Each structure stands twice: as structure tokens, then as C-alpha cells.
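Only one protein chain is missing from this complex, and each of the others stays in its spot.
Residue numbering begins at 1 within each chain, and the chains themselves are lettered A and B in the order written.
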Amino acid sequence: MNLTLKIWRQKNANDKGKMVDYQVSDISPDMSFLEMLDVLNEQLINKGEEPVAFDHDCREGICGMCSLYINGEAHGPDRGVTTCQLHMRMFKDGDTIFIEPFRAKAFPVIKDLVVDRSAFDRIQHAGGFISVNTSGNTIDANAIPVNKHDADDAFSAATCIGCGACVASCKNSSAMLFVGAKVSQFALLPQGQVEATDRVMNMVKQMDEEGFGNCTNTGACEVECPKGISLENIARMNSEYLKASLKG
Amino acid sequence: MSLDSKVPKGPIADKWTNHKNNINLVNPANKRLIDVIVVGTGLAGGSAAATLAELGYNVKAFCFQDSPRRAHSIAAQGGINAAKNYQGDGDSNYRLFYDTVKGGDYRSREANVYRLAEVSANIIDQCVAQGVPFAREYGGLLDNRSFGGVLVSRTFYAAGQTGQQLLLGAYSAMNRQIGRGKIKMYNRHEMLDVVVVDGKARGIITRNLVTGEIERHSAHAVVLGSGGYGNVFFLSTNAMGSNVTAAWKAHKRGAYFANPCYTQIHPTCIPVSGDHQSKLTLMSESLRNDGRIWVPKNIEDVKAIREGRLKPTEIAEENRDYYLERRYPAFGNLVPRDVASRAAKERCDAGYGVNATGEAVYLDFASAITRYGKEQAHVKGLDENDAALVKKLGQEVIKTKYGNLFQMYEKIVDQNPYETPMMIYPAVHYTMGGLWVDYNLQTTVPGLYAIGEANFSDHGANRLGASALMQGLADGYFVLPYTIGDYLADDIRTGPISTESKEFEEAEKNVRERIEFFVNNEGKHSVDYFHKKLGKIMWNKVGMARNVKGLTEAISEIKALREEFWKEVKVPGTANEFNEELAKAGRVADFLELGELFAKDALHREESCGGHFREDFVEESGEQKGEAKRDDENFAYVAAWEYKGQPSEAQLHKEELEFNDIELKQRSYK
């Protein structure tokens, strides 16, 4: 396949940045999207130009490092995959592909397509944990039975990879799916109950301070989430937050 | 220097308890005066950083990714072993210990492995308390499954994302400490050297990957949890950024590198599809619980399949060769990874590979789908003879067990594995070798510790499935935090370590010079060009089957490639910015040195054991004909290499392995 790529280039955080056109040829449909970008970068390096910077690591859809807004969608047009799992068979010969960074005020661009998602980490520092010492002297694991349904729901919420696609897809740049997933995981488990009030209050407070927008329930996040994290998690966070607010 | 493993005296079951009772402790007030650097935030590094901070030490943690949560432990799929015996199938600490030593082909240190088995149960308790959502049964209790090389079900799991859930657990423990200010986290920082002052590790030099700034960080001890070096093969199941640099720099500063040739080639990975490939994807070993591995019996069928004239589903049962079940009736499809990988290679080398490249075998779920489907139909009181219904019900069961893996496969290969068997082939996955450590997990450099995959200690020559997660967390949560106190107890009056010493200056200067070299070198080829070449040499000559000729060639080829690299490598961009090519150049430079030591180690080890298979050392006759032939008389030792300026000049030190609690036997899975 031969493709035209329109890629956001931005030297560093202070640079203004612009879209630049590139051509790539002989792209195999079996390549992953990032392998296609590898081809472009090899081409650029050989020409003595600077390669396009993009985040990636595990290339199997689990580390959450890769991002990219491809043809107007986070992680591209396929569903249930990250960019590294997106394959070129989703595109046709002659296509023009727009490649942009995840955009949000809370995700400033570092270079080209690389953005700073440390806001997510800071939200987790505020309460994304159960305060238990790692001594190993806790009670036996099977002393806390958990209803299978709740355990499965907690697991589904916990499969969030923290990639930021929810924020990037949301017209309001809201991080509620991300935060809702973490709040839900603990809200559904008996271990999480002790700190439930403080957790949701602190995490939401931090989320707001980071400059994410407000959720208007468009549901775009759920559709674009590579792990299919459900909107129910946002609803659960809302009710947890309400409960916590009423408790004071 | 002689190698002292510092294994405590006494019966194996009491060693760890006695050791803990006798080592020095640092009192809580003094812990506040002590800094510890942790490099890497995977299961080992993350859990160590969290626990050390919780104990009261000031921790500085470093990772090259944008968040600690991205470390490659996250990609571990299948599960984590623990001797809980929840299934009542006769499991015990001893059995886990025994299975691990046997699975490692009797090349691991008994005392370390026993300790690992001993603390394994604590890991599960700990993780559940942290809110890790393990899979559960309908009664609300934890579920288990079975992994290769064992006869019990001791593997705890969270669908096919166990590593993710465990890492997020460790990450949450870290977050708590970061929030309290006890861990200072440095994301997007790469460690480029260890600083040794007066013979003790006292700090590291890092590069800020965003700004390019070179920084000095000091501490009273340095812990490396920087993972394995499988990417020396270029194509592996490791993450793109996984590298040996931290461990290799430690090696160059005096830490011995042990058993570099012990590499695990994982049998169930998605086959290579072309030259463009940047990495390989693992399909969890847990799939072998339900999947049956086969190739056609008749070579004509193989040809027909390759030409697209025949579909695998059309081959009759009697014309299929379930070669693992045939060769290893006792363990069948659940033989250890090294055995399964070699068996696949044997079939493919004989011409029975089922894809265009001839390097793939089938992993088939049809019989499991039928079995589960019938079971479900029975439970629900439906017609067990309705094939379509049974298939549908069976597929649903398979989906709940392995859904994410099946989806992953379909996205990559573009075939539906519920309908047609998966194609798989072995790929580099894990490195059992690593920095040599004693019982305290300290390297040969005082104050420098190595944990998790970065060290060599627990898996011998082959690691069993679901044991890497166990080892990473055992080291980080329950072993290192105790043993490091023994060393740090002498440092309570040292005070803060200055970064203004000549040692820091010298280390920083080296780092800067190397970076300057890369950005200024007028080369012809990209970093990847060299990395791919190195990978090809490693895979072809130091891969699944090794021999004297290939290894000797590999050593000289790697050396030549390294020389070419230093002449011809081309790194665009500058030093003071986000520059991934620059970061990669440094990593590949280290792989080019490690690769040679790797081949040298493989050449010197004149036996076949675990992941190290020498074609010149196989059983010639008898029931075990064609299987690996170990030489316990001459090679029951750990090969620890000391750096002497060039990989070729590395000096061998031996730690003889003593087996007091397990009888050395030929490993049989028949």
C-alpha cells in the first residue's frame, strides 16, 4: 500500500507545531500501525531528517504507553485495540491518514506525538490504593470471600491501561472514565470499603485540579477505550461521590 | 574474588527464618537517614520501592517509561504460582520448591528457591489485601489453574492479565508512598551508570529522556530491578524499551554476570509474519491447559495446507500428530517451556511447519470447546448431542477463560481462533541469567542489589510458567527489604552521600562522552539496522539449538558488528532533547557487548540444560533418546563472569551448586 500521512510535528513543549505531510510506500497490510511508523522513521533517518517521536513500549496492547489520534479517533478506527495492535489492513491503498497527539490541556505535548500523561499518576497518588502494609502478614487470601460477580466487575474496571484514550476522545477532555474505573475497582471489593469516602473525594479533587473537563455522558470514551471499560464505572463513581459528599 | 553465596546454615526449611532472626536491623529513626535508589518499577522494583518506603527509607525510584505502571511486568498473562494448596491437590512448599528446581534443570540455588516457595503464599495474601482482583469461583474463593511442568493447580490468575493486575497492585502501593512523599519518582529517566565509591555502590547517573539532562543521584544502596535482556535477540516478547543497560553498566562496574546463556524460548507465540516485524506476541502458557498442539502426520497434508488447498479443520483426527502427547504422555501439552519449544522446532525442522515460512504449529481448542460445551449443556439440562449448541456453549466458556488472548490473536493474525486452530511458534521470552547475587540478593559490588529478572538466582536453566511474577514480588516485597537492612545497618552514621566526589564526576563524564559520540557520529545506518543484525545472529546461532561452530561464528560476527556499529551508527537529533534514537543507540551498544558474552557462555557450557540446548549434548539412546543431556559432574555450577575490559576477556568464576534436599536426576516428563 502507498499512503499519505499527515502528522503533527512539534519540536518541544514550547514550539507551536504544525501538520506535515509524508508519503510511505510498500506498506504490508500485516504490519501494525507502529511498524508502519517505524518504516517512515527509518526513511527519515536515512534522509538525515528527524524521526517522528511517538510513545510505545510493549506493542501488545497492555502497557498503555502508545497513544495517537488517528483519522479523528483515539487508537484509530478499529475497536478494542490500542494503536500498537491496530493493523494496516484497516486502511486502503492511497488513503490519507491524519496522525495527531492525544489532545487535552492536562496532557501537554512533549514532542511530536508524545504527550505528558503524568496527571493520571497524580490522580492515583491521591487515592488509587488500599492502605495496607506490604508486610505479607495480612489475613489469609481466602478469608475474604468476594462474590464472583463483583470480583469480575472489579477486574473489568481494573483492566484500564491508563492510556488516556478516554480523555483524548472526550469532547470535554474529561478523565472520568479513567478515575471511575479505579474508584469502581475498589468500591466493588470489600477491601476497598474502609477508605471509600476519602478515596473518591481525593481522587476527584485531584482530577479537577489537573484541568480535565466535565463529563457530559457522550459515551465516546467507552467506545474508544481499547479495554472496553464501561460507562457504568462513571455512574458508580458518581454515586460513590454523592455518598461520600453526604457523609461529609 | 571467591564467590560466597552466603547461604545460611541449617535445614533448608529453617534457613530463611533463622537468617531473618540473625541479620542486622536498622531502627525506624535511622531508616529516615538512609536513601535507597531503585531502578525499574516492574513487579520487583515497584514492590521493593513501595516496601522500602513503607519501612521508612527514603526511596528514589526510576523508570524509563512515562509511568511506573508501564513496566513490562504488565504484559505477563497467565498467572502467579503459590503453594497455597487451596485445591487440596497435595501442594506444599516442598513441592513448589521441587518443581521449580527440577523445572530449572537443577541449575538453580536450592536455598533461594526454597525461600521463594516459602514466601509464595504471602504474596497472594498481600495482593488480595491490596485489592488485586484475582479470578474467583462462585463460592467467592480464589480460583486456580495449572501451568506447565507441574502436576498440581497452584496458579492464581486474573484472566489473561495477571501481570497487569499484580503490577497495578505494586503500583498502587508505590502511589501510596509517593503520595506520602516517601518515594520520589523519576519517570522518563534512564539509568546510564552505577557510581561506586570506596568499593560500594553509592549512586547512579541518569539521563532525563525529555530534556536530555544528565543527572547525578546518590544513595546508600542501589537496587536494580531492571528486568531481562531478551531484546538482545531484537525480536522477542519483551517490550521495545526493555534493555540490559542498567545490568550491563553494573557488570562493567564489577558485578558478575551469571549464566547469560540461559534464555527461555517460549513455545506459544504468534509466528513471525515478515521482515517488518518489530516484536513478537506471546500467547499465554495457560492456553496449553485447554489447547492441544499438533502438526499433520502426513507431509502431503502439510504441503496442501501451505498452498491453501486444505484447511486444518479438514484434517481427520487420525492424521494429526499430537506430538507432545505422543512424546510426553505424563505431562502431555503441559511439559515445561524449553521442552515444548524444542519439540516444535524438531517438527518444523522435519518439514511439518504449517505456515508459509514453515515455522508454525497448531494450538487447537476444538476438543476443549466440545468438552466444555457438553459440560455446560449437561449443567443446563440441554441436549448434549446438539453439536451446534455444544460448540456455542463451549466457545462461551473458552471466551471467559481466554477471551482477551483470542481477541489479541485475531487482531494480529486476522483469523478467528474459535473456528480454526491458532498457529504458534517459539520466541524469546525470558532470561534466567542475570547479575549474580548472593542469598541476600546482593551482587558482587557491595550495596548493589539485583532483584527479579535482573538477577539469576531462582530459575536455573529454565523457568516454569507463572514463576516470574512470583519471584519478582517475592524479591521485592519479602526478601530484599529484610536483607538490605543487614547491609544498611552499617550506614546509619554515614550521612547523606555527596554527588560531588570524583567518582560521580568520572561516571558522568563517561556518560556524556558516549552521548556526544552518538549525536556527532557521521554514520550510515540507523540503530535498528544494527539491532536487527545482532538479533539475526543471536537467533540463528545462539538460539534454540546451539553448537560449537555456530557459537564460535557468532562470537566473531558480533564482535565485527560491534566494531561496525561504533563506526557507522547514525543518530539524528541532539543530546538535549527527547531523542529516542539516542536512547536506543546506548541500549544497542550494550546489547552488542552482552551478546558476545552470551555466546561465550553458551560455548563454554558443554552440556544441554533447560533453555540451553547444545546439539552436541543429547541422549544417544534409551527412552530419553534425543532429549537434552546434562552433565552434573562438570557443570553443576553457576557461571559468573567478571568484566575485564572486553566481553571476550571476561573471567569465569564458578559457584558450585549443592543439592542436599533434592536428588539430581535426569529431568523426565515422559
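Annotations for the structure displayed:
Here is the rule we go by: a contact is a pair of C-beta atoms (placed from the backbone, for glycine too) under 8 Å apart; a residue touches a chain by one contact, two chains touch by 3 or more.
Note that in this section contacts and distances are computed from a predicted model.
For the chain that does not appear here, its UniProt entry gives the protein name "Succinate dehydrogenase", which is one of "Isoprenyl transferase", "Succinate dehydrogenase", "Maltose ABC transporter substrate-binding protein" or "Sarcosine oxidase delta subunit".
Here the chain not displayed is in touch, across the complete complex, with A. Shown as candidates are A:53, A:86, A:106 or A:181; the residue that touches the absent chain is A:106.
Only one residue in the set A:3, A:176 or A:229 touches the chain that does not appear here, and it is A:176. Contacts to the hidden chain, counted on chain A, fall at residues 6, 8, 17, 19, 69, 71-73, 77, 98, 100, 103-106, 169, 171-174, 176, 204-205, 207-208, 211-220, 223-224, 231-232, 234-242, 245-246, 248.
By definition in this document, only the chains that are shown with their structure count from here on.
Centre to centre, using the average C-alpha position, chain A and chain B are separated by 26 Å. In the complex of the two chains, the chain B residues touching chain A come out as 47, 50-51, 54, 65-72, 74-75, 84, 86, 119, 122-142, 158-159, 161, 164-165, 168, 171-173, 175-176, 178-179, 185, 187, 210, 237, 239-241, 273-274, 276-279, 281-282, 407-408, 411-412, 414, 477-478, 526, 528, 570, 572-573, 577-578, 580-581. Interface residues of chain A facing chain B in the complex, by the touch rule stated above, are 11-12, 28, 30-32, 34-35, 38-39, 42, 44-46, 48-51, 53, 55-65, 78, 80-81, 85, 87, 89, 110-111, 114, 116-118, 120-121, 124-142, 144-148, 151-152, 154-155, 158-159, 161-162, 185-186, 189, 191-192.
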